[in-house]
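Apart from one protein chain that is not included, each protein chain of the complex appears where it belongs.
Going by the order they are written in, the chains are A, B and C; count residues from 1 in each one.
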Amino acid sequence: MRAALDPIRIRVPMSTGGMIASAITLVVLLGAAAGVGFLVLSGALDGRWYDFRDLGVGMAHLTEWLDEQNAGQSEATRALLGDHWMSWITSALIGGIGILSFVGGVLLILIWVERRLIARIQVRRGPNRLGPYGLLQPLADAIKLIQKEVLIPEGADRFLFFLPPILVFIPGLLVWGPVPWAPNMAYLDLNVGVLYLIAISSLATVAIFIAGWSSNNHYALLGAMRTVAMMISYEIPLGMALISVVLLAGSMQLSEIVAWQAQHYAWMAFLIPFSLFTFFFASTAELNRTPNDIAEAESEIVAGFHTEYSGMKFGLFYAVELGNAVAVAAFVTAFFLGGWSLFGLELFIPGYIIFATKVAAGYFVLVWLRGTLPRFRLDQLMAFAWKYLIPITIAHTTLVAAEVTAMGALALPGVIELGVVAAVNLAFTVWVMRRWARFLGYRPETERVMQPKLTTQVGGLQAAERMRASS
Amino acid sequence: MNPLAITLPHYLVVSGIVFGIGIAIALSKRNAIAVLMGIELMLNAVNLTFIAFSRFGSAFGPEPTQPLVGHVFVVFVLTVAAAEAAVALAMAVLVYRRRETVDLDRINLMRW
Amino acid sequence: MTTAAEPYVLNIGPQHPSTHGVFRLRVVMDGERIQDIDMVVGYLHRSMEKLAEERTYTQNIPFTDRTDYLAAMSNNLGYCLAVERLAGVEVPERAQFLRVIFAELQRLASHSMANGTFINDAGAWQTPLMYMFREREKILDLFEMTCGARLTTNYMRIGGVSFDPPPEFYPAVEALIGELPERIAEYTELLVDNEILIARARGVGVLSAADAINGSITGPMLRASGVPWDLRKADPYCAYEKFDFEIPVGQNGDCYDRFMVRLEEMRQSVRIIRQALDGLPSGSHKTEIPLALRPAPGEAYARVEGPRGELGFYVVSDGGPAPARFHIRAPSLINLSLLRQMAVGASLPDAIVALGSTDIVVGEIDR
Partner (left out) sequence: MTSIGIAIGFYALAGLAIGSSLLVFLTRNLLHAVIFAILAFIGMAGLFVTLSADFLAVSQIMIYAGAISVLLVFAVMLTPYASRDNGNSLFAPAGVLVGLGFAALIGFIATQVAWPAFTGGDLEAQNFTGTVRTIGSALLGDYALPFELASVLLLAALVGAIALVREDER
């Protein structure tokens, strides 16, 4: 595969000045790292407002200060507005603006990232004209989309046609609420966080259906039917995969799930690999991304449910799709890849940077899949969900529940416990996946690649029969 | 009375209004699916009542005697509502297939 | 008594990502299942066969570029063979070899495109297409080097080829066929074992050998159905009888076999080009013919194994400078006619994959 990228490999010539500059940069970076390490180890940072490792700590200090100010207000104001109104409004505003700007920025930059990555996978260059490295391309795209006319197809239900871009955009923002960026840095740290995610993601189903329905277009309707069928089917394995996580961590709160993984130095990905696989696969189905992008299969139904949407309405669908992909990467990170923890290194590196790195890695896998795999067929995907994933996830969840009970009863040291659990789960996953696939009639040895037969003799039907008989 | 104080009667009034609207929909709509929506609204209103009583009752009090019985009931109501919606809508589809209508005024033969 | 779900009509095309041109499928669907399918062609009709009656024999060569624009060389070749047969023109041996080299390069380019778009139709988001475009691009560079055009080459002439390749052509083509086996191995690695591709293409759009022969389809589709039939072996033209190559024959006749047959044919083409380059005789590349060729009254039919199948040209002369009648046997049109058999009863994605494996070129269907 190395040869594939050969024609466009970029060679950076290293001049003496460049080497000196990079040496200086390296020294400065090392010095900064040493300084940070000293600061952290000396404990000077712990709990201070300038603790950069966790912006939530600074926020807590700000809230405290605002509450003091609040207490100094007049009796009448406090009776009307309560004791915490200043801190509540401030934290809501800061968190909301933070999430909005993060999601907005991510959407802008990720269009570029995705296009460049896919271009690299496809031996192309990708957008490189507008701005440095083509970075301004998403902006230009957005401006173009805003300028375009929003067409409403004839016979479409105007009210219903208007709603779906909004209805999918709101859940697309809401899912970012419970994301734990650092130990104290989650905007909406619900104690039913997992359920909240499932509930919010299920809201988009109706919106997509309405979008396809109201367009008055067969392609859109086919896409909508496919999407709904797939989303409903894949919500079940998705939820079941998360149940395993919840059982192990003993909480539905995302920050506690991450804290559990950090505390045990064990990522869920090692403990329950099958859940990771299920969650990721089901998420690609929910996201309409390759290999499960049958809902907007370009070669079949043009663009699926948003065939008739143009201009910024299409832009909203597109943005939500990208944003949800990043959100899924974030949840894979939080549930399975240890969130902000990195085996103790989170003491030195800010949690949100670790988290964002993992999110970027997860997102890269999604893009990679998109650039590589063909697409399943609808009935194959549904069969995979109902015949394969759901039975195995049920068995797997039962196993995890038994393990959690046993762990509670035996109370062995953590390393032994979790090691045994990881080994058992891995063995179970491998065994049951192979076994069940065989049970369902999957025979890789007979379905192996059939090379064409080579011959130099030509002929008609009889020759064809002779060749068939000779095999 | 403090206008900011939201108490049990507030919730009960909301629940009553929604329940009334649900009854009105269920009784006066011709379409079976619309009737089903009315019933779902009624169930929702009842759920709100359960939770309101639970919140303003002793369950959330200083020494909870019977914790969250209302909530448990709501869980069952949700279950039943889901089951009911599935079966009722399946019936609506079936009736449509047999008689090409879901107009309740015309489905009057007790047979199809 | 139940009322079944009503079938509805879906118009796939004229503008649709997977019709590969302006071509319309009028599909009657029941849910996702196809009940009936109509192929509506003619959006790209340019009346070539009639126009050809107004132009001299040499002037008609550019028309043949524009029928199957993905295999211009093969079209040129077929037409020139027909006129040569009609007029009794002898072709020098060097020209024969050059014709073989360029026809096989064209086959490589066309099969790259066919396989790439087929995988694209199966849902891989353009990656295999782009990989195969990479090699096609180099082949088109070779064409440009030789005759100045990339797509509509207009290279073959009655009595030979228009230009002798320039000196820099030979190292370039050596380099290309040196690396092509590696590249084809790369596609194999990427695609052939791919579970999803096997699931999508295996058992889809199956045509038995008898069906294929009855439908008079030709080319890789026929061979994928298990019939060992290749005009390069069965009715050798140019210098094909001098080369040592094999024809791949599929086993099931499904879309996957068509893909594999095309991939294997690419390997065989590399073999042929290698032999033709090694044995390239010296001499003239073209027999001089009169500017206004006036063949004796009569008719001739010449056929070549184009990338899509039997590409036949039928030319009738009444003694004048222009053909009295000109007809092209377009393999795409005839191969497409069995799409109905492959698609009815299948689901929409399967039909699209079957259409992709048919490898149609709309310019050739409509002419």
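Keep in mind that, in the parts below, a residue touches a chain if its C-beta (ideal position, glycine included) is under 8 Å from a C-beta of that chain, and two chains touch if they have at least 3 such contacts.
From a predicted model like this one, the values you see are computed outputs, not experimental measurements.
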Per the touch definition above, residue among A:Ser87, A:Thr205 or A:Thr393 touching the missing chain: A:Thr205
Which residue of A:Met86, A:Val228, A:Leu381 or A:Ala464 touches the chain not shown here: A:Val228
Chain A residues that touch the omitted chain in the full complex: 80-82, 85, 88, 157, 159-160, 163, 190-192, 195-196, 198-200, 202-203, 205-206, 209-210, 213-214, 228, 232, 252
For chain B, residues in touch with the removed chain: 2-34, 36-38, 40-41, 44, 47-48, 51-52, 54-58, 60-62, 67-69, 71-72, 74-76, 78-87, 89-94, 96, 100-105
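Here is the rule we use: only the chains that are shown with their structure count from here on.
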Which two chains share the largest set of C-beta contact pairs: A-C
Whole-Å gap between the CA centroids of chain B and chain C: 65
Interchain centroid distance [CA atoms averaged], chain A/chain B, Å: 36
Where chain B touches two or more other chains at once, by residue number: none
Residue ranges of chain A touching chain C (in the complex, touch as defined): 1, 3-4, 7, 118, 121-124, 218-219, 222, 290-291, 293-294, 297-302, 370-380, 447, 449-461, 463-465, 467-468, 471
Partner chain A, residues of chain C touching it in the complex: 8-10, 16-18, 32, 119-127, 130-131, 134, 182, 186, 190, 192-194, 196-200, 202, 209-210, 213, 223-230, 233-234, 245-252, 256-257, 260-261, 264, 347-350, 352, 356
